[in-house]
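For this view, one protein chain was removed and the others were kept in their places.
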Amino acid sequence: MSYVVQRLLTFPLILLGVSILVFVAIRLVPGDAITAMLGTEAGLLTPVQRETLAAYFGIDQPIWAQYLRWLTGLFQGDLGISSIYGKPVLTVILERFPLTLQLSLMSMVIALSVGVPLGVLAASRNERPSDLVVRVLAMLGQSTPNFVVGILIIYVLSVFFGFVPAMGTFTPLFTDPLASIAQLIFPAITLGFAFAASVTRISRSAMLDVLSDDYVRTARSKGASPMSVIWHHALPNALIPVVTLSGVEFGYLLGGAVIVEQIFALPGLGRLVLDAITQRDYALVQGTVLFIAFNFLVVNLLVDLAYVALDPRIRIGRR
Amino acid sequence: PAQAAELRMAWSQDATGLDPHKQTAFSSLRLLELIYEPLVRLDADLNVVPAIASSWEFAEDARTLTFTIDSNAKFSDGAAVTSADVKASFERLLDEATSAAARSNFLSIESIDTPDDATVVFNLSIPDVPILVAMATINAAVMPAAEIEAGTVGTEAIGSGPFVLESWEPNAREVLSANENWGGGELAIDGITISVLPDEMAILASLRAGQTDFALLNDPLVATLVPMEAGLELNRVGVLNYNVLQLNPSRPPMDNLLVRQAMSCAIDRQEIIDAALAGEGKVTGPLTMPAFAQDPANLFCYEQDLDRAKELMAESGVDGFSATVIAATGEPPVAASEAQVLQAQLAEIGIDLEIEMMELNVYVDAWLAGDFDMAVAQNGGRPDPYPMYNRYFTKEGNLAHVSNFPDDELDSLMKQGQAETDPAKRVEIFQAFESRLAEQSPWLWLSTGYSYTAQRESVSGFTPSPTGTLFGLVNVSVE
Amino acid sequence: MGKMMSSLFRHPSGRIGLVIIGLYLLAAILGTLGLTPHDPLKLFAIDRLKAPSQTYWFGTDLLGRDAFSRLMVGIRQSMLIAFASVAIATIAGTIIGLLSAWWGGIWDGIFMRVMDVLLAFPAILLALLIIAIVGPGTMTSVAAIAIVYTPIFARVVRGPALSLKQRDFVDAARTFGSSQGYVLTRHLLLNLVAPLVVQVTLALAWALLTEAGLSFLGLGTQPPTPSLGLMLAESRNLMTHAPWLMIFPAVTIMLGILGFNLTGDALRDILDPRTQRREA
């Protein structure tokens, strides 16, 4: 497992890069917390008032000093205080994260449970009509922007069924599992739509590759049934690209789905960071980006570990 | 009241903070107006009416203003509102360390006396009539002296308003409950839950699905959809805010009066309303408050007159030019459309506008720095012309560097208006001011819009107000 | 290249993809040349929100502009952004990936960590920040999308480059003492063309999608220039009033992405060594 340790040791380096990037970038954006709070009224402030506010928002020092202070805090597990929420950044993030995590997981479950069987089906009926239908659908699914899907879902639901999923706040899974899942199912479908299409296509082509492999022929020569050949012998070997794709997508989803959160009015990480940027909540932007980057790295590491679990040939650390 | 319901409300932009002295954002004010109270407030006709103060009086010279506090006025923790609270609140507002933007409206306050618990006397350094209207905003809210001392304003939100803030998850939801101690009377609802739904089409869907009872809408386009839905009602009221094309007269060729006038003549204000605002708006001059406004037809070149525009252009010696107009994305929602229609109209007299859309804060930054050729803006209105334009069109106005239009005549008219106590004379003064502005055309005033709320049929009793306040919710009941 | 085109045309989905891309390029060219049925920026004040008709094929928008003409120009805008950003990302990513693989060691470490930073940085936020700093617009969208895709290309190139580096013909070149430049361009880059071409078409589809998303959030192309995402965003609130304003851009985006995806798939088939061997 020294590989895991080795990978973990590169995390701080990457996160440091991410933090510097975000720290500088967010400060390069014109406008600051003061204009964000006061808008054009900020022009009415006297210099003294402005300085007081700058000190209050912690933006009165030179940028490197701000960075050092932030970094020192970081080492003590302190990501700073959000100016919008008046709470520690980490608290705010952790309040929003369950939604994003659940939404990402639900999308992935949808994508995998639809995509893998469809892909396998298509591959095992290569070039037959059912294969063609699946391929066309998957291609179309992949080509549909998710905001179009989301808008259509809301429109259809509200106009034809007089119903919309709960909006604005999130019911955590443990408070009320049913309500929680009911609330996220449509956003999850929205996100899972193109995702499922990609999974379908990837699993189809991976299955096709694998089905022509020698060991599949060996399994057949033993008299294994077609079902067993597909599910037991071929599929486990075809999963690597599916895992890669799912890992990458999941990693992105964990960063929050800005557009879908916007359309379905969900308080997730995506909107959190969007709001943080528009309201120039520097500490929150920094904290959230760092958190998202960290998740991304962890997911990638998990994907690598999953390879090892899936394919004993893969020696970890050698890619 | 037994069986009273809670009102489920939605809006697309959330409040940004809870300190009424500091907050200037539209949503923040709307939220805080339900929690705090100022001494006086404005009714739906923009008359000053009692809030914490039951009565008030200006001394003859307009240099002393005396309030009597309503004996019913209580904070949500049950404590009565006293003159000490008022004094402490205003002192906090005036303290530079508070960083209250509204402080600039109260600079004439020299001292505050509290002869007894129910009386507050403001001693002013100069005659300042508009200060009364300035006090009628939540930016001059009264808060408990104890809270100020403890430094918990902005976190605790203890006010004397009709509702108490139970919880607030920024950009997600706030929960308000009826304030039993409110001095203004009984409420017909138990409380309000406000959800933040950033997408106004989602708000509409939510209203349609019965998940939301009442909503605040920004986008005129969405608002126009409401009446088409069975079971939904739209409340619409003209507001004081105005849409304007700000020119920067410090930059050539906008420094040329004739060019500015040509532009004013070239635009068709009604067409802008029809096209960009889906017809939702009225042509307006600089003064948007009914008590002061004059018929726009009297103002300089308020009807599109392309021939005259071309003449003026020819006379100016400027043979067409190109300039950049800045506008904020989504703020107001119609800014982009407005800019595009303006672009098309001004092209007629050889002006080539390039539109530069900016994220709101970036726009504000550029705007505050006066760093633009032209700006599509929606500026806030006041019930009184003085606080509304003093900042732009007097020489020491805080935003004089944004308008870049120092003008002796405007300056002196402003000063006269501030000191004059006779309402009729004030109207006269400010109409002269308005005519001068329209004629000089440093900015091209276009239109005023509406404030919209949408509600389900089950909701009744709401009165909208031109200030945009939701204070009318105190009379609302839900079936 | 010509051969690739002709085999693409023989491939069933490649043909559909090429036809779609061809039509889009045609629309884009006509749009650029101003050969649209109407002026896409002209306001026909009396004809606002007209349903599709013989005069206005795809109807008119809120400001009374011809939706079809705007769609043509919108296609140009979206294609321009997609092509420009992918071109930049391809070049930058390829150079980084190549050098990283070739030099290896510490350089590989540095380059790849920098790419990791960009990858770990949430893509949309990266775009948002760039846009907020520079201000939204065509060039900004191009830059933002390019920066997001550069690390992806760097990775796509680095992997095969690493294995090409081990190939016998590279060793052979080293035994002759061929220069680094020669080996990098003729032996590595030339053999990366196939995976790159496939990746480029797929990235084009993604770029189209990203551009639409950014414009939809009001951060991409700025009015009055139409882009597909912007048209969609503008028509969003008119969905019930004037559904055509939404349907046409939405379908156009979908078809465009479909076109690139189909082409990419076909290319993958064609360039796949297994299929090649079968054909040979």
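A, B and C label the chains in the order they appear, each numbered from 1.
Note that in this section contacts are C-beta pairs under 8 Å (C-beta built on N, C-alpha and C of every residue); 3 or more make two chains touch, one makes a residue touch a chain.
Assume contacts and distances are computed from a predicted model.
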UniProt protein name of the chain not shown, from "Methylaspartate mutase", "Glutathione import ATP-binding protein GsiA", "K+/H+ antiporter subunit F" or "Molybdopterin synthase catalytic subunit": "Glutathione import ATP-binding protein GsiA"
Partners of the unshown chain among those that are drawn: A, C
Residue touching the undisplayed chain, where the options are C:N191, C:T225 or C:T240: C:N191
Chain A residues that touch the omitted chain in the full complex: 2, 6, 212-226, 233, 236-237, 310-313
Hidden partner chain, residues of chain C it touches: 167-169, 171-179, 182, 186-187, 190-191, 193, 276, 280
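The rule is short, and it goes like this: only the chains that are shown with their structure count from here on.
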Chain whose mean Cα position lies farthest from chain B: C
Inter-chain centre distance, chain A versus chain B - centres from mean C-alpha coordinates, in Å: 40
Whole-Å gap between the CA centroids of chain B and chain C: 44
Junction residues of chain A - those touching two or more other chains: 29-30, 151, 155, 159, 262
Overlap residues in chain B, where contacts from two or more other chains coincide: 201, 359, 362
Contact set on chain B toward chain C in their complex: 200-201, 219, 221-222, 225, 228, 271, 274-276, 278, 329-330, 336-337, 339-341, 343-344, 355-359, 362
Chain B to chain A touching residues, read off their complex: 10, 16-17, 22-25, 96-104, 154-155, 169-173, 195-199, 201-202, 204-206, 208-211, 359-362, 364-368, 379, 391, 398-399, 402
Contacting residues of chain A [partner chain B, same complex]: 29-32, 35-46, 48-50, 52-53, 56, 84-86, 95, 151, 154-155, 157-159, 162-164, 166-170, 262-265, 267, 271-272, 275, 278-280
